[in-house]
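A protein chain is absent from this complex, but the other protein chains hold their places.
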Amino acid sequence: MDPVVLFFLLGVIAGILRSELRLPVQVYELLSILLLLAIGMKGGIELARQPFLELAPQMLAVVAMGFVLPLLSFPVLLSIGRLPRADAASIAAHYGSVSVGTFAVVVAYLGSREIDFEAYMPLFVVLLEIPAILVGIVLAKGLASGAKLRDSAHEVLLGKSIVLLVGGLLIGWIAGEEGLAKLAPLFFDPFQGLLALFLLEMGLVTASQISTLRRYGFFLLAFGVLTPVLSALVGLGLGWALGLSVGGAVVLATLAASASYIAVPAAMRISVPEANPALSLAASLGVTFPFNVLFGIPLYHWFAGQFYALTGAA
Amino acid sequence: MDPVVLFFLLGVIAGILRSELRLPVQVYELLSILLLLAIGMKGGIELARQPFLELAPQMLAVVAMGFVLPLLSFPVLLSIGRLPRADAASIAAHYGSVSVGTFAVVVAYLGSREIDFEAYMPLFVVLLEIPAILVGIVLAKGLASGAKLRDSAHEVLLGKSIVLLVGGLLIGWIAGEEGLAKLAPLFFDPFQGLLALFLLEMGLVTASQISTLRRYGFFLLAFGVLTPVLSALVGLGLGWALGLSVGGAVVLATLAASASYIAVPAAMRISVPEANPALSLAASLGVTFPFNVLFGIPLYHWFAGQFYALTGAA
Amino acid sequence: MDPVVLFFLLGVIAGILRSELRLPVQVYELLSILLLLAIGMKGGIELARQPFLELAPQMLAVVAMGFVLPLLSFPVLLSIGRLPRADAASIAAHYGSVSVGTFAVVVAYLGSREIDFEAYMPLFVVLLEIPAILVGIVLAKGLASGAKLRDSAHEVLLGKSIVLLVGGLLIGWIAGEEGLAKLAPLFFDPFQGLLALFLLEMGLVTASQISTLRRYGFFLLAFGVLTPVLSALVGLGLGWALGLSVGGAVVLATLAASASYIAVPAAMRISVPEANPALSLAASLGVTFPFNVLFGIPLYHWFAGQFYALTGAA
Amino acid sequence: MEQHPRRLLTVVTESTIESHLLRDMERWGAHGYTITEARGKGARGVREGNWEANRNLRIEVVCDDVTADRIAAGLREHYYDNYAMILYTCDVDVLRREKF
Amino acid sequence: MEQHPRRLLTVVTESTIESHLLRDMERWGAHGYTITEARGKGARGVREGNWEANRNLRIEVVCDDVTADRIAAGLREHYYDNYAMILYTCDVDVLRREKF
Partner (left out) sequence: MEQHPRRLLTVVTESTIESHLLRDMERWGAHGYTITEARGKGARGVREGNWEANRNLRIEVVCDDVTADRIAAGLREHYYDNYAMILYTCDVDVLRREKF
């Protein structure tokens, strides 16, 4: 097991045992700023290496996936989950979008196994963050919600995670690998360590979701495990169709499987305030995040191996 | 003089001159989290290298020392210091337990002199943290305090320092040196720098203890200097008896000499609230910590050299 | 363009677009503590290498420049700017003193171009910080302000920036390069990364000055651009007269050109409270800091090249 | 010393809605506000303040009675049902009434 | 607008006892609380808040008179003598009384 995952478990266990361990929220913020910038810059360095236009078709396909994924889970939440419309829409948006933390874990996972992947993947993180939010708002409010949509898109675009990811991308693009070499001792070399600390904190937060989970019962649990697996298959198929390497397909599968717990919750609080945030966070943070980190990523890796072997692509 | 000690002096001097220099408490917390995890992981890496059971006798002996040390200082505090029972018990508990900061300084001291020591020492830090607290509570409340004792043990076990040290130990044990190599740029490489900043802050805090010290006068000062020296001799003797290397004996002597200022104060506030925390902190932080950092550690090193030469063990 | 400057631009743009991006103030404090200590230590290492007395004439000349610069801008502020006496005095003090952030940027600038400079320059940062404050107070209050002056000098000397710079200098001086090698992974290796984050935050702060700027109009803008250019010429001339290398002259020019936004504002709030801090900060942070970072430093470098070529000194 | 009666309105709520809330409160007549970071517990459970989604803000506005009522009404109408929020007011005396 | 009188009880005390104190206050009838980090000075000296042992918390509870009295009595009995602590109450108006 990767050591960063051990930190996550330490956080979960400390949380469950009601330990006094707390990370100051300012440390959490510093860690997420550093991780987002580092991820962005790494992607930007890579973007600088290849003609941007060649990526356009892939980018379009990925955005399309971001619009489709929430449409798939919404009916399930509504009919099987019997959730109110607003809640179903909000949860669908969470699962259609992505979790940067999970992305960092899959990058670490592949890195420690020395599996290559298309290094411009951070671009896809950015692209996947927003569409699901728009779909979620329309699902909750109907198409009449035009002004709301514009406001929301605006707010998400200017939210912390997009600004740092996109900012990092651009800086990486402009400065290139050599230009950023001097920043490596803060952003790149300690990346795994920063991720470990971040996961320790996320473990503590995950543990605090357990009581909510208990209250809302079995459906959330099942949804939080099955949705990522099915979404991963979608992502995997798309990765394959786009001609990505096995590693790239694993990353795209993981992105599809991951559920947002930063940008989307914030957007939903503003745009669909009647949705209960406890519900969507319990699912995305309390179930799906740990599932992906502990079991999902190795599973998607195995899926990809099988699939690429079958199709003779690997 | 080690540069980390210069940072401590800078903090003390800035504090005494009433400079505006402050470290945000969140920085203090981040530093202590990083140091505790790093110390724990280093110990865990080492534990993975040898059969755990072989250490059992040493561990038992060290725990026994943790029970005995406070029993030695308690009568002195009561009779010569003429302190109320609760205060005597609380101070005895502080001095029977250990200071992780002082441990980090002795590790840095030995490291910069390239003196080896048994690398599983962090295990002893964990083991020494708790017994003295239990003794302190019994000394203050009598043996009738059963429920209180259980509660306290529970709380200390789940306190920040134990959770991080033990968590680090386990992670180090499971992941091993190679597994943790990727975490080195955050936890191990900058260790001395993190310690330097931590000592800067502890210097500021030490300076703020001086006014209390002045109020409580000569006894605290004498106690805060003599107790560590005598305890160091106990630790040194035990280290020798257990067959530790000179370096190991210096570490154990320093652990015995050090007085807690994190875990024990917190436990005493809850379990022996009538004890005055200003008193015990003035002694442990205002006198013993600076004494150990500036003079004690070199002194215990010299002791150990003499002693091991005498007994022909070195 | 240096990547650290890109971070500054990212901050400015995020601020202007009213993004939700915020750095916790504790992170800002941690960054400035690390930068100040690192700058100080680097200077101290260098000071240890040469006889202190040889520097005395240079030090005197630099202090003299610190007294003269505010006297040059004060009449301009009073007559052309038509500012109240207190405001003119306060702004003059800001521009007579120095900005450590700008100093760090010029050091990074020269470093990435592999241009050498006298490594004891941090000493000049310390020396230049205070004289202008004293001049500013006298300009505002008249020479009768003796007690105020003493108080102020005292407070600035004990302010965060001087304590950390001087403390770092002394630690570097005492411990030397070898002694500090172990601290490099925290203080020296990630210096550029820390500076990048710091500039991200300063960009956000700079953006928040723009509304004030708009209110006070054209004069501040012109003053904030012309003063640094003219002061840079003074600094450049002095550097040449003192026999500094081209790099050293660029640094001294940049110091002269830079305007304080930490130590001086704090001192003016206490000693000349009737001066409007919005005004001086809008000029120094909203105009001069970005001007120096983006255009000034390359310009002063070009100046120095021309000048040294002309005088045959290079 | 001459003192002037005013009302102090205190709101404790989720930090996510900060910018919207402040804009609305100014629209409803607040001339200023003071914010401190907070955490807490209430009908919507524990808000520990250890990451984005569960931070609280404690916002204070000193204003006259009419404004206090308008802000309270606005909050009740637009926020109270959907957000973790409490609100209370109390009587205070201020020094310079023209500021509020 | 209809407002309901309640009491606001504010406690400033050492952060070390947070979990015990909150548990007790809920036992004595508090339905919620708001916490902000604080530092200060009082009879037990300066508490600068720069490390574990000298941080303060400022805890606010809105409740009815009976509960306020019960909490105040509980604090006086169990905490007041041994901890740095002050406590004061004041009258406030709340919007929805059923929450408190």
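Read from first to last, the chains carry the letters A, B, C, D and E; within each, the first residue is number 1.
Keep in mind that, in the parts below, contacts are C-beta pairs under 8 Å (C-beta built on N, C-alpha and C of every residue); 3 or more make two chains touch, one makes a residue touch a chain.
Remember, predicted model here, so these are calculated numbers, not experimental data.
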{"item": "Visible contact partners (per top-of-document touch definition) of the missing chain", "value": "C, D, E"}
{"item": "Touch criterion as defined above, residue of C:80, C:181, C:222 or C:270 at the omitted chain", "value": "C:270"}
{"item": "Absent-chain interface as seen on subunit C, which is shown", "value": "22-23, 25, 28, 201, 204-205, 208, 212, 261-262, 265-266, 269-270, 273-274, 277-278, 281"}
{"item": "Touch residues of subunit D, complete complex, unshown partner", "value": "1, 3, 6, 8, 22, 31-37, 62, 90-96, 99-100"}
{"item": "Subunit E residues that touch the omitted chain in the full complex", "value": "10, 12, 36-43, 56, 58, 69, 72-73, 75-76, 80, 86-91"}
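Throughout what follows, only the chains that are shown with their structure count from here on.
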{"item": "Identity of the chain that, by mean CA position, is farthest from subunit B", "value": "D"}
{"item": "Touching two or more other chains - residue numbers and ranges from subunit C", "value": "20, 24, 26, 30, 185"}
{"item": "Touching two or more other chains - residues of subunit D", "value": "none"}
